[in-house]
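The complex appears here without one of its protein chains, the remainder shown in place.
The chains carry the letters A, B and C, assigned in the order they are written, with residues numbered from 1 in each.
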Amino acid sequence: METGEEHKSPPYMIVFVVLAVLTVAEVLFALLFTGLPKFWMGVGLIFMAVWKAVLVAMYYMHLRFEPKRLWILAASPIPLAIILVVVVIREF
Amino acid sequence: MSTTEKDIASAVDAGGQHDHHEIPWIRKYVFATDHKMIAKQFMFVSLFFLVVGGALAGMMRFQLGFPGQPMPGAGILPDAMMAPTPNGAIMLPEFYNSLVTMHGTIMIFFAIMPLLVGLFGNLLIPLQIGAEDMAFPRLNMASFWLAVPAGMLMLASFAVEGGAAGAGWTSYAPLSTSGEWTGVYLGQQLWLVSLTILGFSSLIGAVNYITTVINLRAPGMTWFRIPLATWSLFVTAVLILLAIPILAGALIMLLFDQTIGTGFFRPEVGGEPLLWQHLFWFFGHPEVYILILPAMGITSEVLSNRARKPIFGYHSMVLALISIGFLGWIVWGHHMFQSGMNPLLGTSFMISTMAIAVPSAIKTFNWLGTLWKADIHFDVPMLHALSFVSMFIIGGLSGIFMASTPVDIYIHDTYFIVAHLHYVLFGGSLFAIFAGITYWFPKMFGRMMNEPLGKVHFVLTFIFYNLVFFPMHNLGLQGMMRRIYDFTQYDFLQPLQPMNQFITLFAFALITTQLLFVFNFFWSIFKGEKAGNNPWKSNTLEWTVPSPPPHGNFAEMPTVFRGPYEYSSPESDDDFLPQTTPPREGPGPSSGVPEPTPTPEGAEA
Amino acid sequence: MTTITADRAPMAGMKVYHLKLGMWVFLLSEVMFFTGLIGSYVILRFAHPEAFGVPGEVLNVPLTAFNTFVLICSSVTMVKAFAAIEQNDQEGLQKWLLATILLGAFFVGVQAWEYTLLASEGFVPMAESYHAIARGAAEGSEVIGGPLYGATFYTMTGFHGAHVSIGVFCLCFTLYRARKGAYTAGNLGGVEIMGLYWHFVDLVWILLFTIVYLI
Partner (left out) sequence: MTWSDWSWVLPEAFSTFSDDVDMIYYVILWVTGIIFVITEGVLIYFLVRYRHKEGRKATYDHGSSKLEIVWTTATLVVCLALGIVSKGVWDTMKIDVPEGAMEIIVTAQQFEWHVTYPGPDGALGTADDFEVLNQIHAAVDEPVWIHLRATDVLHSLFLPEMRVKQDAVPGKDIPVWFEATATGEYTIGCAELCGIGHTTMNGTLTIHTAADFQAWATAQAQRPRPRP
């Protein structure tokens, strides 16, 4: 936004369609492939969820169009979150 | 979230209008948005809490020095705290537990943290980076006015049925999950609610500081020209921003456990008490660095100024701040070595804890380096800053004992820990606060503090402080547990009675000595010698404006040409060279020409 | 060196105006807040798998999947509102904001309904079954959620729901200001940060939905 130059609106609708499709895919995956090992089920679902989250952040929150430093700022708590969960899980 | 909307308006206000000359009294002194006034508000409130915390410590020390003996004058306290006997009132164990808990809580959350972050953060950040106020002045006001009710709730908990929280400042579950275990019901809940509110207050403060430092620096104030005090407050704000929400989440879960019967931390219904400890210390260790980093920043500032010499290794000082901030996130397990945590994790936490000595070493040695071939003036702020350095060395080195897992087995939860934490918190943070208050007092009130009185206060405090806390190491080594109401219950601790009495007597002396400071402080506000703009001949921007600075701080936008510590530079005839003095022969190659910037209101160009 | 007077021209900083930067910084702390809550769920579930039911059997996945879709739609309408004001399209702004409010409120409504359904089946955050009965479960029925599953579930989704509710509240305020013409193509900070918050809440739900309802 701040660049001031004219950029055409990001592909909001396309992102929306992808999000919707991924949601349906997730639900179907979870409900239909119940035979899958829990681990792979989890990996698949997390993969899709993270993909969706990244899409929202990139397009709807405009991170793609922001300066790189904001980008770094936005990503900074993620390592901490991972450290906390991964370490504490090893406890049990 | 509702606040952010309003800030659209306030950001616009801050954008350039200088025309509020007629500020109504209530907006100037009570619901103030001026960062300097908010800083002072934080100062008065937290000094009050410092006195409260000190009084609680005094009562605790009485019990430890004279276990089970009637406390003079305590008869006025309710029977729920002090059991009346024919000879006088004797302290009850549940009241002792409340005292420990509230002493720790009040000192950490309501005294030291708001002094460092609320007072110095508000006072210094805008002034040192050349901004006219914080990015969100109204949010700043909200931050203060959330802290006040939080403090009142905390104090009120002494008066409720069952007394104040009594599970330690760490409130370990399951002890804290139910009044069944402690006899404290409402008090424990007030503790949780109060800290949650205070957490929110710190959080919006942190948002404000971070935005301000990133976006409001005066032209030429590049990252590596920011004074170390502001740098440390910036890193601290990041720690607050990311650590407090974890605490808030944990507090809320604990509150639910207590009030509505959930089972997060309650083993009797399948919950995990260790989860509380992990969440608490994941916040808690960054928290102790929140309490030391600004102190380090203040020390660097005072040390360099009073030594009339550039700080040794400015860049590595900044990097050390950042790496302490980062490493602080991966060491929390060192509080849990004996908690029943997976012992394999213990080793990794030990290594990371040891590693944190490295950036601390950089800071310590660089302070020493700053003094090398310097021109040292022993003013009151300098004396406090120097004792910060020497006391932090002691406190830090005692941390190494506990970081070593096998040694920690023996000294965990003994007075060795109590000694460590007071060396870093009192010897460290509080001495730096004394340094900071005396150093910036002229800027805040336009008057100097009384020098001889300040020196007497310093010398007595320094001596008594060491006599109180140094022997605690030895108590710990003899095996005396902490948070213990009556150590004479243990045969093997009975020989420690004289030493405990010794500590208690000097604790009383220490507390009494603080009256000198109280007197000096209030006397100087009204009667102190008038101070000019720059009594310390300092380089940083806050000293270029009148004392106290007017609303909006800078009459004219300052431009920054160099780093903050150019003392005794050959370029200047005097022994200092303010950041705003233009270079002698035109702009040097490195002097920052301000980059063009976006308009602050987010408009499209 | 020219001296800069009067008007402020500070350092470039983040190249982002205050309000937006402030919002982003605030959102970072929100990340940690939800890390604490969702993390506790993950950790407790890992430690006590037996205390947690199979989500599909206890929770109403299709209903919530639909609700997820509603929230995603509200993100689109929000971003449309922002796109509208970028073109200085006041009417579009108000229209899309209103749509977002309605979708958001609908989401909260469905969640509240879901809660009552679950509670009446005995799925509550507490340990004792009389709590379930007090919330509409049949006499003599068991507590299904137990103190761990129910507690983490309601805390997590509840705090998310609270965020949505606060968002709806703020959106109403934004709409009110929009009707007064407070925003223009050159002054759209308020709409943009509102959007950032809203999308963040959506983003959290996306992760939460997967972790709580599907895995």
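One rule holds in what follows: a contact is a pair of C-beta atoms (placed from the backbone, for glycine too) under 8 Å apart; a residue touches a chain by one contact, two chains touch by 3 or more.
Nothing here was measured: the structure is a model prediction, and the numbers come from that model.
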In the full complex, displayed partners of the excluded chain: B
Residue among B:Ala357, B:Leu460 or B:Ala555 touching the omitted chain: B:Ala357
Contact with the hidden chain (one of B:Phe282, B:Tyr439, B:Phe487 or B:Phe517): B:Phe487
Options B:Leu153, B:Ala167, B:Leu241 or B:Val331, residue touching the unrepresented chain: B:Ala167
Listed residues B:Pro149, B:Gly313 or B:Pro583, member touching the removed chain: B:Gly313
Touch residues of chain B, complete complex, unshown partner: 93-94, 97, 100, 167-168, 172, 174-175, 181-183, 267-268, 270, 272-274, 307-314, 316, 338-340, 343-344, 346-347, 350-351, 354-355, 357-358, 361-362, 364-366, 368-369, 371-378, 386, 389-390, 393-394, 397-398, 400-401, 403-407, 409-410, 412-414, 471, 474, 477-479, 481, 483-487, 489-492, 495-496, 498-499, 501-502, 567-570, 575
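Definition applied: only the chains that are shown with their structure count from here on.
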Category of the chain touch graph - line, ring, star, complete, other: complete
Interchain centroid distance [CA atoms averaged], chain A/chain B, Å: 37
For chain A, residues that touch 2 or more chains besides their own: 1-2, 76-77, 80, 84, 88, 91-92
Multi-chain contact sites of chain C, meaning residues that touch two or more partners: 14-17, 21, 25, 28, 32, 35, 43, 47, 192
In the complex, chain A residues that touch chain B: 1-2, 4, 76-77, 80, 83-84, 87-88, 90-92
Chain C residues touching chain B - in the complex, by the definition given at the top: 1, 3-23, 25-26, 28-30, 32-33, 35-37, 40, 43-44, 47-48, 51, 125-128, 131, 146-148, 150-152, 155, 159, 166-167, 169-170, 173-174, 177, 185-190, 192-194, 197
Partner chain A, residues of chain B touching it in the complex: 242, 246, 272, 274-275, 278, 282, 329-330, 333, 341-342, 344-345, 598, 602, 604-605
